[in-house]
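Heads up, one of the protein chains got dropped from this complex, but the rest are sitting where they should.
Chain nomenclature is as follows: A, B and C, assigned in order of appearance, with residue numbering initiated at 1 for each chain independently.
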């Protein structure tokens, strides 16, 4: 079976997704093969270059043409956050399956509109919270579901980066609220909220704080994607998003949690960390060592208890690893996107109706994100709306 | 010079302090030697046993007799929290130098009364926030004072233990509000607040949350100190303190922080961790590897930047280590108390008027502790009173 | 420019090389693009399956046809060790560029014949000691060449795996001397000898020891590649290679070294480790954390000296990383092969005459391998022949 993919967006995520569609069916027995049919971006030159590089068969500059094209089965939305809702709703109405980058939307209202659209049109929909497909985190979920942690007491999550500490780093789209919605919050907290929900369950209440350390930055002549962008002028513009957001959370199951997202943690490059402490055991993960999962099992004999460093690379024992290399031959960041693409292709081959995290699920993450920002303004605890 | 010490309390802290007085003048050139003059505890048998073991010259059962004894120069308060204020104020009025265990008091009001007493009576006073004397943390302070971190953005501190997860663990004094004041909060957050203040400066605002996971526990026949106490009956009593307290904080210098203290982090035995991220560098510490300090220096050449694991054991380069062993021959928990005792003896030999952290300093930690509990009740941010 | 590749072999290495040719020109600006022209294996079905999966344009079952085909520019030898020499010499005589898997040959004699053939026919030749293209090891070499280690005293290298500890693991080709030449020695010591030579220089003398822990294993019906092969019968056959080889070494520059290769180190999955100690600094690497390099710089201020964990993922600062992902987004095992393929394509685009490690260089690794086995028999030190 062939799945004709049309992708919108050609920045960092365009590269990661192109690579995923290029390889998923080779490494995994998906029963379906992605055909890289059309790539779309308003920047004609950029999209042409990307298409040439990766073998996208044609290019578009208007997403409307892409989402309504007869030969497209699945629309892959890899644009800046601002455009997600508009494209996704159009794609849903055109009856296409949809993969949408995270965060799902600019706010909860938008997210709910997107959920409504996919439900109404009954299209397969999934959000690229790719860290759920890190084998170590998929294993973490399995361990929890096997009951090895028991009652959960604590979640401790942070996502630490350091790429905008330099005050001369320019005002890229990720630092502009009209395009990005928020800063570290939607970019990084979105991930760890999704991971926490995936592993521990729903968050009911939050109180948080948002901080912008550097308030003015050099303006770029043209807004471009990517992390390596350089400012072309000395003119400064206002940073309209957070540099860091921290918050406390209550979970439905009684656990409490601390969360932190920042781009100002010097020396932390992609420090996406989560620790979960339960009655019978604990788990800890750090994306910078994404092939490892730390597990403490309080059921071990007392003199042998310790934090176990599980190298999650066993083809015969660990999620997704049958597809890759022999034990100890680690995989990297991009494999999370390939793992996700393979799950999508498999779902489509099997005519599955849903795949997690779908838009409805991602809307719940959006509800937490929104509530944190509300709490930061109110300077008080806020209940997360049930959606 | 001799310093006659009278110590009140004979639990875990009594052991650690006895050991400290026993050894400080041997390892350090203090100019003063502690004479272990008198030990005091209401439990006559326990205090006799401790005195015999450690060579305390006499025992008392009434602290009033001890603090007013002519031959006592310094009163060492190693009792449960409840008794700190009463003993300290009496000792101050008797003109004795005072070492008081942390947290300084049951609440800020008490703490301020203690500060008043020591100021009025002009006695040397110091609080046993012993982690300031971990060589790695003393080095951390030195690195910050050398300007190697620049502007501070983030503090991330937690103190994780797991010793009361078992619901059959009994209702020891540390779980009873009238004796302990609070639970993990005063016991563990007190330490990391002190460490954060020591390294980064004052905290101005907080919002927090307190949680008691297990609300009833087996009652002990007699209230005793120590961690190994066992319940003698099936009768249950109410846990009146927190099991965990988490909070967000603003620092005067613009940094933001997350804090967490818990006794429910399965697998974390003494996970007293702090990370500080600044513009030019970062630091990270974990008490379970207390001889190591992690330092990231963004001034290093780009291709060589990395988290440096400094083994803080160099006699010629690291605080306190000239007194101990050759490089790489690590020290342990108890050495923090010996280091502190040596600083006290040195201060007394030199007739110094003050030593940090003194009662006034510890009252500021108490102000943060109190404010967190207020915020948890109000469910909103609270300003920390300046004291 | 197009480079038509013909590959022989379709096991684990066939997969890794296919992936490399598939992606090198996409991620790197090589100036040349690999065309996956023909795949060859004596197992017709297997090679057909691999060709279908990866898009090899045609298949062959006789390597002679492949190496002499007019449309082939480069022959990629990914077969078991036994066949390397024969194919490589034929390819050289046909004037093809050659990429040959490691170890280069079954023994030094064979290796020298191969060197002679490529020299005589002046074809580009390179050996797949892919770990030289791990960014962390390329950085290690750069650090040494920058003079940051000074005089080298020690090399400590081991390559630890555990996949054949089970006595029921079958007699795969890697355990048969006529096909593999040796066991852990040629498979694993070959890598760490190459790495040590790459970083520290030539080895002049060795003394070693070879051990076979399990001497009989279940026979496979058909000899197949791969690690997951299962025995189909209870019949046992003799293991004719080593399970582990350890040796001591002298380097030309005066350093001394210890080496160990084993498939019997329970819990070590791909523990390819090397540590180098010099007068001014030290380096340590472990493939299981291949994105990290440990560096100790004795030129740092004394109180700040420590082992630096360099996350070798900076696009702007670390070898090969400009091609991949943002900092902290790690790469995996397979990327080493892509990095190598990109260097080969670049070399061919630039008409470069040589690329390291070439056959002549790999013959020097073979000389060490052979000398170790001689020393193990003689039970004495043996000089490594200069080749």
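The rule is short, and it goes like this: a contact is a pair of C-beta atoms (placed from the backbone, for glycine too) under 8 Å apart; a residue touches a chain by one contact, two chains touch by 3 or more.
Keep in mind it's a predicted model, so treat the numbers as computed, not measured.
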Contact partner of the left-out chain, one of C:64, C:116, C:154 or C:322: C:154
Given A:248, A:310 or A:347, the one touching the chain that is not displayed: A:310
Interface with the unshown chain - residue positions in chain C: 149, 153-154, 156, 158, 160, 162, 165, 207-209, 211, 213, 244, 246-248, 250, 254, 256-258, 260, 262, 264-268, 277-282, 296, 298, 305-307, 379-381
Sites on chain B contacted by the missing partner chain, in the whole complex: 12, 16, 19, 22-23, 26, 53-54, 161, 163, 227-228, 268-271, 287-291, 311, 313, 315-316, 324-335
Touch residues of chain A, complete complex, unshown partner: 139, 142-143, 293, 295, 297, 300, 302-311, 314, 316-318
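In this section, only the chains that are shown with their structure count from here on.
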Most distant chain from chain A, judged by the mean position of its C-alpha atoms: B
Rotation angle (°) superposing Cα atoms of chain B on chain C, nearest 5: 180
Chain copies touching (chain A, chain B) - same or different residues, decided at half shared: same
Whole-Å separation of chain centres (CA-atom averages), chain A against chain C: 36
Centre-of-Cα separation between chain C and chain B, whole angstrom: 54
Shared interface positions of chain B, touching two or more other chains: 305-307
